[in-house]
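Below you'll find the structure, written out as structure tokens, and then a few comments.
A protein chain is absent from this complex, but the other protein chains hold their places.
The first chain written gets the first letter, and so on, giving A and B; residue counts start at 1 in each chain.
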Amino acid sequence: MLLEFDVNGIKRKLDVDPEMRLIDILRDKLGLKGTKEGCGEGECGACTVIIDSVAVNSCLVLAIQARDKQIITIEGLEKDGELDLLQKTFINQGAVQCGYCTPGMLMSCKALLMQNTNPTEKEIRLAISGNLCRCTGYTKIIRAVREAVETGGMQNG
Amino acid sequence: MDKFTYKTPVTLEELVESLKSANENTYILGGGTDFVIQMRKKRLSQGVIIDMTGIRGLNEINMDEDHIRLGANVTYSQLYNNPFIRAHVACLAQMAIKVGSKQIQNMARLPGNIVNASKAGDSIPVLLALDASAKIINSKGETKQIKVQDIILGMGKTILNRDEAIIEILFPKPTINTRSSFGKIGHGARNELTIANVSLAMITEYNQINNIIEKACLVVGAVAPVAFHAAQAEVFLQSKRPSRLLIPQLADILQKQVETVLKGNVSSKHKINDIRGLAFDVFENIFTDVI
Partner (left out) sequence: MDQKLKYIGKYIPIHDAKEKVSGKIVYVGDMELHGMLHAKLVLSPIAHGRIKHINISKAEALPGVIAVFNYKNSPEILYNAHKWIEGIEVIRDERLFTSHVRFFGDRIAAVVAESKEIAEKAANLIEVEYEELPVILDPEIAKKADSYPIHPDGNHFFSKEIKCGNPDEKMKEGFLTIEDRIETPKTHHAAMETHACIADTDQIGNITVYTPCQVIFQVQLIVSEALKIPRNKIRVIKTTTGGSFGGKGQPILEPIAAFLSYTLKRPVKLVLDRTEEIIATRTRTKTIGTVQTAVDKEGNIIARDIHMLVDAGAYTTNGEAIAVAMGKKTFKLYRIYDQRYVAEAVYTNTLIAGACRGYGSPQIHSVTEINLDNVAKALHMDPVEFRLKNLVHPYDKDPTGGPELGNARIIDCVKKGRELFEWDKKYSRPKQAGRYARGVGMACGAHGNGYFGAYPDFITLSLRINEEGTAVLKGAFHDVGCGTNMTMMQIVAEVLDLDVSKIYIPATDTLVSPFDSAGTQASRVTFVCGGAAKKVAEQVRAKLIAYGAKVLDCMEADVVLEDGYVWDCNSIDLKISYGELAVITQKRYSEEMGATMTYQSPGNPTSYGAHFVEVEVDTMTGRVKILAYLAVHDLGKAINSGFVEGQIQGAVQMGIGMALSEEITFDSKGKVTAGRFSRYHVINAPDMPEVQVELIERLEDLGPFGAKSIGEAATVPTAPAIINAINHALDVNLTVLPALPDRIMDAIKSKTKERV
């Protein structure tokens, strides 16, 4: 089956197996291994990517559903060798330990900030309710999002 | 090896065309949040998948004289983010933000929840309380409007034929007196991203001028195979003045009804506690300003 879509700003045309999920295509066909599979049932969020500006579990999306869509994966956050602000604040705040939840967590947080430039703490927590992290207890992740909001706001202002 | 083939209708005409060859190996795909899991669990790999999500115009929330109309592709996120729904159909918005996680809300849709017909489907009590209907189209291009209540036959069972698809959900417009709320208590200890252990949708017609509940509609989810109206509670609230004193009585009535339905099933015994909690949550939520 032929699939046309845009991944991280690059137009792709691929022949894919129709049973494949988006996560399989990203990892196995495109070699974008930053997207992780932690459960395969929508519960852990390790597979989160952004499709047309919203966060989605790529383990629950069939190949066909990605057609003509714009997809951003963790590999697409960095621009011209420069980390995205959120990636930097994750490092600054110590929001990364084992790193396995990190790509999905970052994509959920990025999607949140794309829609809401000034989320409350509760909104941040809800935005990542579908992203499990076993290492950090979430506190530093929430702080990282706050720092991005604050510095991001300063940069704009 | 045979593989799946896809149909990707863009218009309703194309959808009808796609439905023509439908058989037991035809699957309709909405957001896929139930389907993909089932497909993998049952190891489905053959047949035709009709992807609804590309059909133009079905992702809109519209209103006409008497109805609110939700296209089949409206996601839970859209429902929650819609200011009108939030303000006037609170139960629907409150339900939407309680479904799964953000990622799920961004993909999942109402028709999938109806057709999946899980006992714990969150939208079902709300849609029953709203007296919602689904507009169904078949392979001949005929459409019919059927009450959601009549679509679901039991757990995982609906009246839909293989060559039928839901294209719209519609329900009567709220009046200025309509107030509503939805509450859900999940399995286990977590508050978010849980499957309902018990849910409750409540819609009232409340006349603020004479401070009277003119009509109440309460639907309990996740207790019986299909969500049901708590008829005694509805009668009880009718013509009452909202007050905190009503709540324990309401909770007793709901509890009795849930107990009757559970028929002493011990493994579900704490649904009885949860329904009491929900009675308080939902009632207080609706009438905070007047009680």
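Just so we're on the same page, a residue touches a chain if its C-beta (ideal position, glycine included) is under 8 Å from a C-beta of that chain, and two chains touch if they have at least 3 such contacts.
Bear in mind that the values here come from a model prediction, so they are computed numbers and not experimental data.
Although one chain is omitted from the display, it touches the following shown chains in the full assembly: A, B. Hidden from this view is one chain, which touches chain A at 19, 27, 32-41, 43-44, 46, 73-75, 77-78, 83, 87, 90-92, 94, 96-103, 106, 122, 124-126, 128-142. For chain B, the list of residues touching the undisplayed chain reads 43, 185, 187-195, 269-270, 273-274, 276-277, 280.
Just so we're on the same page, only the chains that are shown with their structure count from here on.
The geometric centre of chain A is 29 Å away from that of chain B, both derived from CA atoms.
On the chain B side of its complex with chain A, the touching residues are 3-6, 8, 29, 31-33, 35-37, 39-40, 45, 49, 51, 53-54, 77, 97, 100-104, 106-107, 192-193. Within the complex formed with chain B, the residues of chain A that make contact are 1, 17-19, 21, 40-43, 45, 48, 51, 54-57, 59-62, 64-65, 67, 108, 111-112, 126-131.
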